[in-house]
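One structure is given below, represented as structure tokens, and several questions about it will come after.
All protein chains of the complex are present and in place, except for one that has been dropped.
As written, the chains take the letters A, B and C, and residue 1 is the first residue of each chain.
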Amino acid sequence: MFIRVVSEILEDLRQVLQQVDEKEIDNFVKALLDARRIFIVGAGRSGLVGRAFAMRLMHLGIEVYVVGETITPAIREGDLLVAISGSGRTSFPLVAAETSKRLGAKVFAITSDKNSPLARCSDYVLLVKGRTKDNAVRDYISRQLAGEHPPLTPLGTLFELSTSILLDAVIYKIISMLGISEKEMLERHSNLE
Amino acid sequence: MFIRVVSEILEDLRQVLQQVDEKEIDNFVKALLDARRIFIVGAGRSGLVGRAFAMRLMHLGIEVYVVGETITPAIREGDLLVAISGSGRTSFPLVAAETSKRLGAKVFAITSDKNSPLARCSDYVLLVKGRTKDNAVRDYISRQLAGEHPPLTPLGTLFELSTSILLDAVIYKIISMLGISEKEMLERHSNLE
Amino acid sequence: MFIRVVSEILEDLRQVLQQVDEKEIDNFVKALLDARRIFIVGAGRSGLVGRAFAMRLMHLGIEVYVVGETITPAIREGDLLVAISGSGRTSFPLVAAETSKRLGAKVFAITSDKNSPLARCSDYVLLVKGRTKDNAVRDYISRQLAGEHPPLTPLGTLFELSTSILLDAVIYKIISMLGISEKEMLERHSNLE
Partner (left out) sequence: MFIRVVSEILEDLRQVLQQVDEKEIDNFVKALLDARRIFIVGAGRSGLVGRAFAMRLMHLGIEVYVVGETITPAIREGDLLVAISGSGRTSFPLVAAETSKRLGAKVFAITSDKNSPLARCSDYVLLVKGRTKDNAVRDYISRQLAGEHPPLTPLGTLFELSTSILLDAVIYKIISMLGISEKEMLERHSNLE
């Protein structure tokens, strides 16, 4: 039974990920490589997905910071903010995006809603479909009325898992472009924990 | 090209996940539901995967803590430590596992290596295959000699992504067993960020 | 020379702390003990001061959460938000305070500016003087014109150190009132790091 659950989740992820626009990925990779420094922001599980991405960017030798961590400096012109929010309405990444724009930095939103406040205030958008927690209750009620099962991927799970995989595919793309070896990555990997 | 990369990652994940032992999942769910309180520990990206799992357990109304966060209390008899480490050799989760055992708490290891120090000091093991960062360099050298491409999923990526999906499948299993509605989960979801 | 620097900092702290209104401390202790659950929020070094306070509250057996950490649930009516910001203008605690008010929770601000947006949206204010980073540049220019030394306590340092000591005095007050032994505190102290 468990393997069937896993297979359905993987199939849902495949469906979300094949809708991602290849052009948006290219823009994203270009923006990452063009930026003087990269700042990552997200709340909750989206924030954790962002940190996992930031850690790999550091392994690639790219200067990156996570908003809210101790040594994160001021963002400035020439820097890129990557703001991750399924709904595009979470206040923490939204405020960071608006502030970054005002300070002259570029903003790349990763979101499920291209009409959200986050998407609208960003320079670029990378659209990743997936039920976000904001439409979760509506979906739940429909399913209940229809006598269906609980959702496989409650709240923002589908967006978060899809974005995790997508960002690791982006890392692979950068590795291929820059010719970075796994040995180099391992040499930068934290060795004090 | 990007969708092909994503497809290959999904296929790798499927292969890892179908090797997971259904019995170990059952043990894991039982241990989670039997525990007085749950503590989660992991370093680096495994730690982030653990936090994403902890957040969902909280949404289910289960008492859970992340080792290293501010309000995490002392572990005691009756509690369960879930220690996540691909190699099973990372010192932070390993020390936490050994200490937990000594204090009379149960330990569940999620690891790729059933002979690792972490697996050996744990009460239960949930084996999730996947290249861990410890065998990454050896693999890299083999691939170089064979003229192959860089790895799709460098360092611990395969273990981390597989474990993310697996733990969300475990959450689904608990939701189904306990009959928890998405509305209840949303009501517990952090509303201050 | 170093001991002279330390003595001057201690004297500055004494001056700030003796201006704290004893009545506000009493209100604060009462609010902490009356709350169903306590949530702590702050950005940067004020956030770190808040976490140190949260950790001690946990040692006292009080249910407390830090906004932004993994297992922090939704705030609701009956809960208390403690928002720490010298300037009372930092967006992260300010948004949390406004949201908490809207959701029916009480808000206690610890700030240097009783006319700040944070103080104005809060139910109670605990005023802790001290140069905040917002008036730092103006002070700096005055000192430069006057040929004076660099500030002993740059940016928000004076507010942060004063608030640290004040919150540990609050902990002492709660210990005395509730008759909690140090042994009990030690038994709750994290034992996995």
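What we mean here is this: contacts are C-beta pairs under 8 Å (C-beta built on N, C-alpha and C of every residue); 3 or more make two chains touch, one makes a residue touch a chain.
Owing to the predicted nature of the structure, the values given are computational and were not obtained by experimental measurement.
A.B. asks: Considering the whole complex, not just the chains shown, which residues of subunit A touch the missing one?
C.D. replies: Against the missing chain, subunit A presents residues 39, 41, 51, 54-55, 58, 64-75, 81, 95-96, 99-100, 103, 187-193.
A.B. asks: For subunit B, which residues reach the chain that was dropped from this view?
C.D. replies: Subunit B touches the chain not shown through residues 43, 68, 91-92, 95, 99.
A.B. asks: Extract the touching residues of subunit C with respect to the undisplayed chain.
C.D. replies: 1-3, 5-7, 9-10, 13-14, 17-18, 20, 22, 25, 43-45, 48-49, 51-52, 55-56, 59, 90-92, 133, 136-137, 139-140, 149-155, 157, 160-161, 164-166, 168-169, 171-173, 175-176, 180-183, 185-186, 189-190, 193
One rule holds for everything that comes next: only the chains that are shown with their structure count from here on.
A.B. asks: Which whole number of Å gives the spacing of the CA centres of subunit B and subunit C?
C.D. replies: The answer is 35 Å.
A.B. asks: In whole angstrom, how far does the Cα centroid of subunit A sit from the Cα centroid of subunit C?
C.D. replies: Those two chain centres are 33 Å apart.
A.B. asks: Would you pick out the residues of subunit B that each touch at least 2 other chains?
C.D. replies: 51, 55, 189-190, 193
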